[in-house]
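A protein chain is absent from this complex, but the other protein chains hold their places.
Coming up: subunit A.
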Amino acid sequence: MSEYKNIAWQGLWKNNPGLVQLLGLCPLLAVTTTLTNALGLGLATLLVLMGSNILVSLVRDYVPKEIRIPVFVMIIAALVTTVQLLINAYAYGLYLSLGIFLPLIVTNCVIIGRAEAFASRNNVFKAAFDGLMMGLGFTLVLALLGAIREILSQGTLFSGADQLLGPWAKGLTIQLWQVDTNFLLAMLPPGAFIGMGLLIALKNVIDTQWTIRHPITSPDAPTRARITKVS
């Protein structure tokens, strides 16, 4: 069980695709203008990631090593097309507002990265769980950045949630405060970069504080007199 716990810890925090691996930065920075967009793309990525991890893990013994990358890419492309068609059918507004970034999930490095680094070496259950946790970690970062940018630029949360969830979700929109002039910087790409940088900084601060409060006291620490690197 602790293996699964480790996978979850890696995906959600320690090796978070958004904050630590910095994979898939392009959609991460481009679509996080509102919380709804961020959640929509995050969930789509999560679906693709889980599906590709499962499929890659299933076929891992039958694919020759030399051509594994093209095979993985084709699996991912097929899944992305499926998700794109699903969103087109059931959440058309979201489909329009995500635009090119929906088909571009296929180029998201998180997906091919997890397929190559994890799914092609582990069994189906672990691969599926890894896909879920990595996808959740990515979605959480997207949602956090989207929420920050939406609050700063428009003073709202969940504006346009009906595009993602259907007409009933119109009431979900929360007006935190009334702004006369939108803070355009938060909405524009520079705001995404600055916000992302601050989020990464925040994570590093938390990690540093954590190691200060809980110093690592492993019993098998190196006992050499001169230590150049403790790993």
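Operating definition for what follows: a contact is a pair of C-beta atoms (placed from the backbone, for glycine too) under 8 Å apart; a residue touches a chain by one contact, two chains touch by 3 or more; residues count from 1.
Everything below uses one rule, namely that contacts and distances are computed from a predicted model.
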{"item": "Chain excluded from display, named as in UniProt, from \"ABC transporter permease\", \"ATP synthase subunit c\", \"Hydrogenase 2 operon protein HybA\" or \"Ion-translocating oxidoreductase complex subunit D\"", "value": "\"Ion-translocating oxidoreductase complex subunit D\""}
{"item": "Residue among A:A30, A:V59 or A:L185 that touches the chain left out of view", "value": "A:L185"}
{"item": "Absent-chain interface as seen on subunit A, which is shown", "value": "180-181, 183-186, 188, 190, 194"}
